[in-house]
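First the structure, then my questions, so here it is.
Only a single protein chain was left out; the remaining protein chains are all shown in position.
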Amino acid sequence: MKRKLLSILMAVCMLTTAVLCSSCGNPAKSAEPNFDVPEGGYDGSEVTLKFYHTMGSNLSDVLNIYIEEFNKLYPNIHIVAEQVGSYDDVRDQIKTEITVGSQPNIAYCYPDHVALYNLAGAVATLDNLIDSQITVTRADGTTEILGLTEEQKSDFIEGYYEEGRQFGDGLMYTMPFSKSTEVLYYNKTFFDEHNLTVPTTWDEMEALCAKIKEIDPSSIPLGYDSEGNWFITMCEQYGSDYTSATGDHYLFDNETNRNFVKTFREWFQKGYLTTQTLYGAYTSGLFTAETGIRSYMSIGSSAGATHQRPAAKEDGSYPFEVGIATIPQVNPSNPKVISQGPSVCIFQKDNPQEVIASWLFVKFLTTSVEFQAEFSMASGYVPVLKSVAENETYASFLAKADGGAYVSALSAKVCLEQEKAYYTSPAFNGSSTARDQVGALLAKCLTTDAAGDVDKMIKKAFEDAIEECEYYN
Amino acid sequence: MVESKHQWKAWLYLSPCLILLLVFTVWPIINTVRMAFLEDYSGLKAAGGQVFSFGFGNFTKVIQYKKFLSCLKNTVLLCVITVPISTFLALLIAVCLNSIKALQKVLQTIFFLPYVTNSIAIGMVFAAMFNMVGSFYGTENELIVTAGIINNVIEFFGGHAINWINYGSSYAANMTVMVVYIVWNALPFKILVLLGGLQGINRQYYDAARVDGTSRRRIFSRITVPLLSPMLAYVVITGFIGGFKEYTSIVGIFGEGMGPADDAGRLNTMVGFIYDALATNSQGRASAAALILFAIILVVTLINMQVSKKKVHY
Partner (left out) sequence: MKDTAKKPSLATMQERDMSKEATHQKAVRILVKVFLYAFLLLMAFIVLFPFYWMINSSLKTLDEYRLSVPTFWPHQVQFSNYAEAFTAANLGRLFINTVIVGVISTILSLIITVLSAFAFARMEFKGKNVLFAALLATMMIPGELFTITNYGTVTQLGWINTYTVLIVPFLVSVFYIYLLRQNFLQIPNELYLAAKVDGTSDIKYLWRVMIPLAMPTLISITILKMMGAWNSYIWPRLVANDEAHRLITNGLRNAFTETTGDVNYPVQMAAVALVSLPLFLVFVFLRKYIMKGVSRSGIKG
């Protein structure tokens, strides 16, 4: 009996602790930067930093070389890099860790993840660090300022850099790490053979699809891998509302959006296109198919260029040449392409030295031309710095670009050419729900039997998606 | 009758078990209840210092959510369909296995195989088997690049390929796939338990029946089933409890979308509902849903036990 009482007591104690704990966390975020650089900046103290990423072993190798380089400058900052799994795994792990304050120092992130971590005010704002003019002395006797120089700032591709500020409060939360976008892969051999021109607008795309259907009636001319990206990119290209980081979050139910969805539905019904979920597999499989039903264009991640290349023949040559171009636009003079790929964020810690040390490391990786060049060549992502293009090794890598063996160089080249066109969408708690919902919405509107009234079906689908978004918020 | 010394000892023997349960099971349950009654509780917001007020908001939000009923319906349907089928099939296989000599051990081992492997990986395999890769199903442009092995078999026997899990597929087709997969998954354990039970039945009963000249069917219904009834009850009760927690099998087939492409969430279940709430960081709602699920399982199990008390022969 005693034990029973004791156990009840124990349970009550724990309950009380937990209730109390729910009100003793960090202060909520405000529009003021939440991290102030302590006087003196980095004091040279020993710190160990945990860095969560998703790099496979080939990329970890590159990273490790640069950790060593970094340690020559800052021997007291120890970096423990940990491959946690996929991006979602990183998010889930950190999300749980934040609730008990055991989050890492640095992590790979997407904007949606940061919006989530911000609920707990766990991500350190970088504004004060970037602006800091404090001089830091390195182990080799040289110095640097803690912040970014004007030169360093302007070397970032602007769209990528601005991604760190899309959280609705004007503050900087992330640094771009390596990036990719969506590009149009096309079967260059087929295009040349039939004198087809690569479409630059969606109108041209429609005409082209019709033409390809005439040439090869059993084909699906275009495959688009991500419905979510497609919807959001169209909003951006039309300048129509999608979401907002402040106020009313979900604004995508408007006439422009319903109209483009309706147009694409017509295309779909004519057999012009398919998407990854509708097709049931990566559309690159359709694109690289050599026989049977195939597609001649595929819109997918620029980092996946090697998957868009058909399997090599025995003599090492490829059955067809891959061409890569910017995706079609609504207005080619004001192009918009999505910005993807990981950024890094730094987490708040009780010891400000850990935050400063994290910043030094993040700054080292993101502003190092050599690292960015090597990492990009190993990964298929594009570097975030403009001057990487002038780096000798990287330049010679790009020079080899072709539609076969060096298809990833070609893809990187196309990405770099459209650096002005990158856009990002607002990130807030619920932005990933919005993304999922518009993707599902598009897939649904393309395929669902409208029972005679397409407009009504589309309108209903949009309303449902908004309702769904709002339930989760 | 009960000595006090004995009492004390019993608690001593139980203490490691109880202490661990208190810390790692009872406390989480208490915490779940707490979170369920804090309006819009979220772990991250709590870590950010937000304070939550007490209330029933989580429960009302969960119950009023329009997809809640569909989750509940899917869960109950899957349970009610798969438990009898898998129990019956397992019984059939176990009886057959018990009555053969050649290959018995090999087959036993094969039937146990699904138990020792990763269910998500096998789910991916099932999805590939039912998948159709292609586009424009049901339109004049219909193109099927490849149909999974199941449709190949159907076509081989002269049938029409069925759209099982892709967009435009029917709810009935989706459910069929789920039933097949869940039954497949549930078989090994049930076969194991029932076969174990069969082999434990004293042969004297059969000898007696043989002397009496009882028919095979009568032996089955009058001897085998009654003597096996505790095992059957056990298999059915755990089957229902497991069935109400169905989730990974659906992820295995349909992915995180929990439904065909044009109707994501169509096959979502109660546990899926809880996961969705966790993923969007609404631990309050997740806890409320979990308590509702617990209440349902409790009622069903009590009914099951009541029924088996009347039917089971010991």
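Every chain is named by a letter (A and B) in the order it is written, and numbering of its residues begins at 1.
Heads up, the rule we're going with is that contacts are C-beta pairs under 8 Å (C-beta built on N, C-alpha and C of every residue); 3 or more make two chains touch, one makes a residue touch a chain.
Being a predicted model, the structure only gives us computed values, none of them experimental.
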{"item": "Residue of B:63, B:107 or B:175 in touch with the missing chain, whole complex considered", "value": "B:107"}
{"item": "Residue touching the undisplayed chain, where the options are B:62, B:165, B:178 or B:195", "value": "B:195"}
{"item": "Missing-chain contacts mapped onto chain B", "value": "1-2, 6-7, 9-11, 13-14, 16-17, 20-21, 23-25, 27-29, 31-32, 43, 89, 92-93, 96-101, 103, 105, 107-118, 121-122, 124-126, 128-129, 133, 145-146, 148-149, 184, 187-188, 192-193, 195-197, 199-200, 203, 206-207, 210, 216, 219, 230-231, 233-234, 241, 244-245, 270-271, 274-275, 278, 283, 286-287, 290, 293-294, 297-298, 301, 312, 314"}
{"item": "Residues of chain A (touch criterion as defined above) contacting the omitted chain", "value": "1, 4, 18, 54-59, 82-87, 89, 93, 96, 99-100, 102, 279-282, 284-286, 289, 292, 301, 303-304, 307, 311, 378-381"}
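Convention: only the chains that are shown with their structure count from here on.
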{"item": "Footprint of chain B on chain A - complex, ascending", "value": "3, 7, 10-11, 14-15, 18-19, 22-29, 95-96, 98-101, 116-117, 119-122, 218, 220, 268-271, 274, 277-281, 285-286, 289, 292-293, 429-430, 433, 436, 440, 443-444, 446-449, 467, 471-472"}
{"item": "Contacting residues of chain B [partner chain A, same complex]", "value": "11, 15, 18-19, 22, 26-27, 30-31, 34, 42-52, 61, 65-66, 131-136, 138-139, 141, 143, 145, 166-168, 257, 261-264, 276, 280-282"}
